[in-house]
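A protein chain is absent from this complex, but the other protein chains hold their places.
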């Protein structure tokens, strides 16, 4: 099979590096274009970027020339790892020019005609794209994935949607890699907890409602559930852990909750998309799991792990969720979005 | 002033070491007796115990002889740092023999005639002691302090009691020192979160209700509020951080909440007990505080620090609390209990 | 090809778990037997052992029955992960009974007729086995791999042997996984350095001389070089980092040093043994590499990474070395030893 050529906007930053790593060896997509600022353009990737991830960059990428992030010679499908300070205009310019922009940036997530996709949960939100193109006069389009902590929460809640999600209180313990590079100073986080992440709680609260919302006739209606988030940074490299208390309308039993988690699957699993985990939500029976350092790399970082389901004296049930913030919560999320779109013929 | 001689039961363990450190230089109490198992008895403290805390033990203590933990030659006032596996019988034997046992062990905390004291909150619970002595035929008595995470939660909630506490959801991020020595293996907690601490959630839930409860005619009636705890271990040395969402009957404003925190004080502050912090609850205005490593040692580890008060979309208000688990949550808590008792003439 | 059945002695401990993980999917060896103490025998592995490594144990192993560690029904080839407190007699009993014991324990390493193998360095030391069997009246045999920190040092020095190694000063910064489970208490190592590891310096010093020594007519003569080690524990999960200063007889140039590192290879590379890294010693050009967390998993943990070669004002050259202590320094080392032996027909 001929692989589809893809590019990464913002390829020299840390999120861009996650895209490069995740796309390495991808069966459908071949990374052939790296876009960055004018300062980096014209340099070999190895000279333009300092690699911040574990390991070293793929040799093929190190030798690749970085281009300026402007429409023109880029492939049709672009993953955007642009910093939010510049993403709005650049992403729009590419969409205007006919590109499919699959973005990890937060800039367009909450716009009414932009899908905020989690393929297992709301694949049908893609149907809003024609309305987006019409309203904006674009040949291309912009599709987004959620904030890294939102993905973990929504994957944990989606199996419970049929029980009627009414109220959710979540506390996160988020990994340092979520803050990018240089991100959090070691002087601040060494053997410490920082109980604040700018705008993170607001994003978790509103993005969750949109993702779990319903699509009908070009309108995405947010889920009518109350969501409260407490966001914290902890000295963990990768993996956001979330404690969740949830109130459910139909008062499911423990067994019904577990069954809902076990049976949860979506379009990516049906179509066996390359980056889809066989079981997107995995409940662990051990008393003290999941744990970020021990579980985050399992299933290539694309599954969300749950544990410790027990009654909540205040709401109905409480449990733990864990997901890989830079894979399932960023690069892997966007690639899975593109795989979904490709499987629907939307990249042709 | 003549200082009161005191002893520590279980002086060689890690909690015992916290007592030794906290009592060093105490203006009212002089540590003159260290009780431990038969195995340690007869040895110099320096030979019987390996010091696990930062720094080194006081020279005077290193040279002190360890005694067997049996009634007989011990001072009247004893702090118990006994492991819960043996505390029940030993503490009872000392109380039977006329000692005032101020215990950090969990064994007697939830018994109906044992005060579970936090002097700023429920000093009047001490009035149950005569009933305890009568029912058990003891000349002495047992008084307890709460679990380390409970202290942080109850100090944060006590100022709100007048608003009518209805429901509380709390998530802890607890320090490794709370697990004693050797406690948590570094292989388990290095750059990781362990989302489980045995029996901790149950303790936080029921102890909180008892502490905030009311005393009347030899009965302590627990507070009728629902409390749900999610307990986690994080790679922090000292200091338990707690995220709190709370529902309050009288719907106080933000200003009323802050005023309640600012004005909170109790018997220890009135009487200026030696270990009482001037302001037992301190609200920090900075967006990202309190933080365990940066704030836990302030005010000798005896204050509880709060921050980030903001509306909770699910309950009424949410905020952060932090306290020193081995000081305010263990050794310092017990010493403050004894200071309260001494100030009431109960040690005479 | 029919795979060779193998067993693990001490399969429930942490080193045993590293063997299980490393052997999973091995092309030549199939793990079919797990031996442990009488207490574990007769239980399913999942019930007998708590998994301490990242991830979860292979399903096939979880369902396997644990056997008592006694000769009888075990496969011929056994990897020993026995604790050193019991390894001596059990390993000898198996060797006596005809088994090939490929041991990671320290007990027999320094015995004169036991090979202390690093296949890239001293494959010819295997030739002492007939003398071992004759002297001890064994049908079987015992072959050992070095201490985890020794492997890193010897792999770094072996390429320089031709230059005449005279004096070496090495300081280690060793990972917590090297101490097993529960190993180092988190209270001791959190945000700390422990500048002492029992007997580690002695092992590094004498094992290095033996490994780099020469074999002739049933005698292994240690290398006549002075080696001084400073061993420290640091809060790193996997990977021992070593700073090395070395004096060399022939005073090689910087280019000659780099060429020696680049060209270094041995029998495992010639025979393309399954666990052999293509390049056993890899020099990194970056100014701040290798680093344990970033490099230790590369090449399946079987290569040793070097960096920062520069003149030493006291000896001749100084540089950094890094290796994976539980793979290249333990389970992987033993498996490579067995692969070497299999490739020589010694397992038939």
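Odds and ends about this structure:
Read from first to last, the chains carry the letters A, B and C; within each, the first residue is number 1.
By our rule, a contact is a pair of C-beta atoms (placed from the backbone, for glycine too) under 8 Å apart; a residue touches a chain by one contact, two chains touch by 3 or more.
Owing to the predicted nature of the structure, the values given are computational and were not obtained by experimental measurement.
Of the candidate positions C:252, C:280 or C:307, contact with the unshown chain belongs to C:307. Within the complete assembly, C:194 is the residue of C:4, C:110 or C:194 that touches the hidden chain.
From the options C:44, C:76, C:136 or C:167, the residue with contact to the unseen chain in the full assembly is C:167.
On the side of chain A, the interface with the absent chain consists of residues 14, 52, 176-177, 181-191, 235-237, using the contact rule stated above.
Although one chain is not shown, part of chain B still touches it, namely residues 53-56, 190-191, 237, 293-295, 297-298. Residues of chain C that touch the chain left out of view are 167-169, 171, 173, 190-196, 205, 226-228, 230, 232, 234-237, 241, 243, 245, 287-294, 307-308, 312-315, 318, 320.
The rule we apply is simple: only the chains that are shown with their structure count from here on.
Chain A has the Cα centre that lies closest to the mean of all protein Cα atoms in view. Spacing of chain B relative to chain C, judged by their CA centroids, is 47 angstrom. Centre-to-centre spacing of chain A and chain C amounts to 40 Å, using the average Cα coordinate of each chain. Chain centres here are Cα means. That of chain A falls 42 Å from that of chain B.
Among all residues of chain C, those that touch two or more other chains are 190-191, 237.
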